[in-house]
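As you look at this complex, bear in mind that one protein chain is not there, while each of the others sits in place.
After this line comes subunit A, so read on.
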Amino acid sequence: MHKDFLGGLLSLIAAVIYTIIAFQIPDSNFATDVIQPNVFPILIGIAWVIVSFLLAIKGFLLYQMTRKENVAEHKARNQAPSTEGTGENEKQDPVKVTVILAIFLAYLLLFFPLGYVLSTILFIAGLTIYLERRKWKRNLIYAIVFPLIIYFVFNDLLSVYLPTGPFF
């Protein structure tokens, strides 16, 4: 599938959900209000639906065109060609991205329970060693030094108190 089609479709789904909720916003309690609180969101929602729909159509047409033009060439490729992608996004590794996101989410969830220093050490160590296992020594030192410096700067110099965990 063409990337624009998929992007437009996802955006369309979000826009439709947004618009449906927008219609359910109750009216204002003030009788003098000419414009109800739901008007602006509804207008945004409808416009968002329209542009998403147009993008999806454009993506679909581009997909049809490229398929007609070079069926043979297209079969050889696994991925749909993108129109303006500079190739940077194509090189993403889905497994890697998922693992990074999982580690990141774990960090966010443990940020308060474990305290800043401990959770950050675990996060940086875990993620850097996952990405570059061979440089584990450097990564480990980085994982310990970074949070300690930040903790000192924030707590003692800026008086922005970071969460403390069960240990410190």
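We adopt the following convention: a contact is a pair of C-beta atoms (placed from the backbone, for glycine too) under 8 Å apart; a residue touches a chain by one contact, two chains touch by 3 or more; residues count from 1.
FYI, contacts and distances are computed from a predicted model.
One subunit of the complex is not drawn; among "MBOAT family O-acyltransferase", "Acyl carrier protein", "Tripartite tricarboxylate transporter permease" or "N-methylglutamate dehydrogenase subunit A", its UniProt record names it "Tripartite tricarboxylate transporter permease". Within the full complex, the residue among A:Ile13, A:Leu54 or A:Leu148 touching the omitted chain is A:Leu54.
Mapped onto subunit A, the interface with the missing chain covers residues 3-4, 6-8, 10-11, 14-15, 18, 21-22, 25-30, 33-38, 40-41, 44-45, 47-48, 51-52, 54-55, 58, 82, 84-85, 88-89, 91-93, 96-97, 100-101, 104-105, 107-109, 111-112, 120, 123-124, 127-128, 131-132, 135, 138-139, 142, 146-147, 150, 154, 158-160, 162-163.
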